[in-house]
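For this view, one protein chain was removed and the others were kept in their places.
Showing subunit A:
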Amino acid sequence: MTTPTPRVIVPSAAAKGEIFQVKTIISHEMETGLRHDDQGNVIPRKIINKFVCRYNETVVFSVDLHEAISANPFFEFSLRATESGRLDFVWEEDGGAVFALSHQLTVD
């Protein structure tokens, strides 16, 4: 399995109070734990189970993911531009691995 690679599409500037769209995706198989290999053994579950978006350290959007989220989980959501600062995107995998990206946003 390849290393999960996160990607985001976020504007780099927004007007104060403006609603802007965020698109996020991470390459990940989202192994459900329901499948079997050639020998009939269960392939253990390994999914991204949590996604969190922080805006200057404040959580503004989060998702608890279950097995029924498709491979390469994709989310599109909308935030309000309040002040300039950093957006942090964090994906947590079963077993504790964490994948993260951050993005600088200028608000005027």
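Keep in mind that, in the parts below, contacts are C-beta pairs under 8 Å (C-beta built on N, C-alpha and C of every residue); 3 or more make two chains touch, one makes a residue touch a chain; residues count from 1.
Here is the rule we use: contacts and distances are computed from a predicted model.
Asks: Tell me the UniProt name of the left-out chain, picking from "Flagellar hook-associated protein 3 FlgL", "Putative outer membrane starch-binding protein", "Sulfur oxidation protein SoxY" or "Ger(X)C family germination protein".
Replies: The correct option from "Flagellar hook-associated protein 3 FlgL", "Putative outer membrane starch-binding protein", "Sulfur oxidation protein SoxY" or "Ger(X)C family germination protein" is "Sulfur oxidation protein SoxY", the UniProt name of the unshown chain.
Asks: Out of A:Ala13, A:Val42 or A:Val59, which is the one that touches the chain we can't see?
Replies: Spelled out, the listed residue whose C-beta touches the missing chain is A:Val59.
Asks: Quickly run down the residues of subunit A that touch the omitted chain.
Replies: Against the missing chain, subunit A presents residues 19, 32, 34-35, 55, 58-71, 73-80, 82.
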